[in-house]
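Notes for the one structure printed next.
The block that comes next holds chain A.
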Amino acid sequence: MRDFLGGIGYERWVLPALLLIPIAGAILIYVARIGRGRADDIANAGSARVIALATLTIEFLVSAGLWWTFDTGRSTWQNVVMKAWIPEWGANFVVGIDGIALMMILLTTFIMPLSVLGSWTSIREKLPAYYALLLVLTTGMIGVFISLDLLLFYVMWEVMLIPMYFIIGIWGGERRLYASIKFFLYTMVGSLLMLVAILYLWVQTWQAGSPTFSYDALLRSVDVGRTAGLLLFGAFFLAFAVKVPMFPFHTWLPDAHVEAPTAGSVILAGIMLKMGTYGFLRFAMPLFPDVAMLPAVRTTMLALAVIGIIYGALVAMVQPDFKKLVAYSSVSHLGFVMLGILALTMESVQGALMVMINHGISTGALFFLIGMIYERRHSRMIDAYGGIARVVPLFAAMLTIVSLSSIGLPGTNGFIGEFLVLIGSFRTQPIWTVIAATGVIFAAAYLLWAIQRILFQPVTHPENERLTDLNAREVVIMAALVIPILWIGFYPQPILARMERSAAQFISDVERGATERSGSARVGN
Partner candidate 1 sequence: MIQEALFFSAVLFIIGVVGVLTRRNAIIIFMCVELMLNAVNLSFVALSRLYGIAGQVFVIFVMTVAAAEAAVGLAIIISIFRHHENVDLRNINLLRG
Partner candidate 2 sequence: MGLFYTFNFYLFGVLAIISAVTFVTRRSPVAAALWLVNTMFCLAALYVMMDAQFIGAIQVLVYAGAIMVVFLFVVMLLNLGHASDVTDVMSGKTRLAAAIAGLLFLAELFVLWKDDAPVPIAPPVEPAESGVIAQVAAPLFRDYLLAFEITSVLLLAAIVGAVVLAKRKTT
Partner candidate 3 sequence: MLLQEVAAAGAHPLSGTVATWMWLLPLLPLAGFVLNGALALAATYRRGPSDPTVHADHTHGAGHDTGHAGTAHPDHDTAHHAPTRHRYAGLVSIIGPAVLFAAFGLALSIFGAMTRVDHLEQPFVQRYFTWMATGDLRIDAAFQLDQLSMIMVLVITGVGALIHLFSIGYMRDDPGYPRFFAYLNLFVFFMLVLVLGASYPVMFIGWEGVGLCSYLLIGFWFSDTANADAGKKAFIVNRIGDFGFLIAMFLLYAHIASLDFVGISQRAADLAPGIVTAICLFLFLGCAGKSAQIPLYVWLPDAMAGPTPVSALIHAATMVTAGVYLVARSAVLFALSPVASLTVAVVGALTALLAATIGLKQWDIKRVLAYSTVSQLGYMFVGVGVGAYTAGIFHLVTHAFFKALLFLGSGSVIFAMHRAYHATHSHADAQDMRNMGGLRRYLPWTFALMWIATLAIAGIPLFSGFFSKDEILAGVFARAGHSTLADVSWFGIPGNVLLYAIYGIGLFTALLTAIYMTRMMLYTFHGPNRTGETERSHLAEAPWVMTLPLVVLGVLSAIGGWLNIPELMRFLGPPQWLHHWLDPVVGAPALAVTGGAPVHLTHQTEYMLIGAAVVIAVAGILFAVARLKPARLVPKAQAVPERGFARVLANKWYVDELYDRSVVRPLVGGSRRLLWTVTDKWLIDGLLVNGSARLTGFFGRIGSYWQTGNVSTYAWAIVIGVLVVLGAFTLR
């Protein structure tokens, strides 16, 4: 497999291809629409769905090649492609991946086709626009993960926001406008601050002679004073904390999730939340290691992360709306990720990366399931259901498995991530870890209570008697998600091996940077 891909120069064109395929798909959708009149509901715009599915499946197959060609030995960027973009400013189109980016890309390309399948019948009008937006969104997300140039990163960050805004805004639930505007403004404020920080850095390089946006160059040359460092780190922190979402900045998440259509919630929870933590891993901490390592800064971030875990779990326990419950559970899970990143031991960082992947899969699966019963019963309220395990046994089995993976039952993927984060963080932050570990109990409490009120207990509403079980398409989606849940649960080693080198690189960047402040560049490029 490796030599076949090497033969066709896979290394050189794969990343730009990953960006362009969705765009081509989007264009194809509209090309196919020419002369087909304006009606865009399911009956006569079905082609949009098929094209979107095909494009994203191709995208997944192309990206799957990365899994084999990725060389776990090298700690430098791989599959790097460099094109001049705006030479005067020193901004180039530089893309490349390392262990972390690889896994995030695979997660994205894995979830996207499923989300198209998930919204096969639930999206009923303006189909071409919906699927085109999904495709553009894919480009934006993959762009964020692979760009090694800060300006390109920022552009991709914005490209990613706009489609999601429309997806929530047009196809969402009742309060979708409020939710989408709130989502957009929240992220916008953060990212504008980040832009200011990026430009500040750029001006630094410009004054030092050669203006550049390249990540490696900045990693080497960033040497701002303590106060400037604090402000810059603050700007980056805010932009990514909103996205994570960390404790005080999380209120957009429940609204966005509740009002987004199924696929919107899946992508939002599965991939877009990882942008925040990815941002911390890639930009915020390595660029300003001395600030990140300041005891005051580090403790506050740890405190916010752990509060996020407990707060998310407790508030999730009392939510009447199942989607809101899962949204708050995401706040709790990503609190674990932040704890893992901030603890800075090999196990905890790798654990954080695992939680990022597992959360994508299990919460994505949860949202798919909620979407499925929403399609049948048009209600997200937990009390609207009850005792449906007897009526829809396969759905009940799937919901139980996915909830257990979300709780972190050993043998499922959730456990791997949480266990590694906790065991890793315990070595450097014992007190925070013990507090965070109680989150594991609350996780069991809120999810079990929820699935009990939905699946078990006597059937109270007559409509629940006539619920239909999963159809073939839905079984395919759930199978595609349950298999990784069990596979990663029992054999996570290949993923851990691929991310080991990048995690080590991140830790050394931050620690060495913090000690002697002149962050060393990656060996070669």
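Basically, contacts are C-beta pairs under 8 Å (C-beta built on N, C-alpha and C of every residue); 3 or more make two chains touch, one makes a residue touch a chain; residues count from 1.
How were these candidates chosen? In short, all candidates are chains of the complex that A comes from, given by their letters.
Predicted model, so just to flag it, every value in this text is computed and none were measured.
J.: Of the candidates 1, 2 or 3, report the single one touching chain A in this complex.
T.: The single touching candidate among 1, 2 or 3 is 3.
J.: What does chain A use to touch candidate 3 in their complex?
T.: Those in contact with candidate 3 are residues 121-122, 124, 182, 186, 248, 250-252, 311, 314-315, 317-319, 345-347, 350-351, 372, 375-378, 387, 389-394, 397, 404, 409-411, 415-416, 419-420, 422-424, 426-427, 430, 433-434, 437-438, 440-441, 444-445, 448-449, 452, 455-459, 463, 465-466, 468-475, 490-493, 496-497, 500, 503.
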